[in-house]
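What follows is a single structure, and I will ask about it in a moment.
Excluded from the complex is one protein chain; the other protein chains are retained at their positions.
So, chain A:
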Amino acid sequence: MSYKIAIASGKGGTGKTSVAVNLYHFLAREFTGNIQILDCDVEEPNDLLFFTEHKQGLQETINQLIPEIDAELCTYCRNCSEYCEFNALTIIPPVKFIQVNDVLCHSCGACSVACTEEALKEVKHSIGTVTNYDLGLGKGLLEGKLRIGSAMQTMLIKELKSRADSNCDILIFDAPPGTSCSVVQTVVDADFVVLVTEPTPFGLHDLKLTIELMKDLNKDFGVVINKAGLGSGETQEYLVQNNIEILGEIPFKREFAELYAEGLLGDHMSEDLKSDFIKIVNVLGQKILVNEGNYHS
């Protein structure tokens, strides 16, 4: 069984990708090479930018099933459109009008159960790709990339995750920002969630929403405070008062922002920055060992 770590944040731009990529790097280096990273921010996947020496492997197109109705066989009974909870099917019997709206379709399959005339079949429409990359370290990156114009990000995340290498000791899931269904899909099976925040009013507000979500989902989680020193001390106070584990802090430094801009993390960072991340890696490493202990006993 892989130990699954998800990286989430609520607010965008707090440093999820930086933390995810560096955790992968240092866990692979210090802990186990049997580790894979999944870029679940399929709307804007960026993990790859931080691995300068990557080689593309297999790429797979991911499809959703969308109904197609054969006007010859259709009796215009409207069962399919009544079964569709997402208003994706419009059937107007008097004028023999049939319309399928693929942006609204959730590919649930209810319409194909509804049709008794075999007039409806489901056909594949691309929602994006899943691509494997060799990173020269660990088992590599599996990246989901949403087709521009598709609104099926949550489905793509599910398909991406089903392709993870389950023989890995550790899987890292880099989540999209926000607190909606795509974040749930990313963290739902995680053993531990790392919440990355910045100590600003926006950061704290969205962190609270994300903590609420983690509690609803019954997730074990801890917080990394990135850009520490910016804003006010309110975030630390809140975490201490609510007994929430602080996994580590990364001080706000222009150097880090500049390296991030260039896509240079991991070994490109100064010893100071590296040690900030290695501290977090050690905290997580302990959790993984405890989990393995529980698993074997």
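In the analysis below, contacts are C-beta pairs under 8 Å (C-beta built on N, C-alpha and C of every residue); 3 or more make two chains touch, one makes a residue touch a chain; residues count from 1.
The working rule: contacts and distances are computed from a predicted model.
Hidden from the displayed complex is a chain whose UniProt protein name, among "Fe-S cluster assembly protein SufD", "Putative alpha-E superfamily protein", "P-loop NTPase" or "Carbohydrate ABC transporter membrane protein 1, CUT1 family", is "P-loop NTPase".
Touching the missing chain, out of A:14, A:81 or A:132, is residue A:14. Annotation: of A:53, A:216 or A:271, A:216 touches the absent chain (contact as defined above). Mapped onto chain A, the footprint of the missing chain covers residues 10-14, 17, 41-44, 46, 49, 83, 85-86, 103, 106-110, 113-114, 146, 148-151, 153-154, 158, 176-185, 188, 200-202, 205-206, 209-210, 212-213, 216-217, 230-232, 254, 257-258, 260-263.
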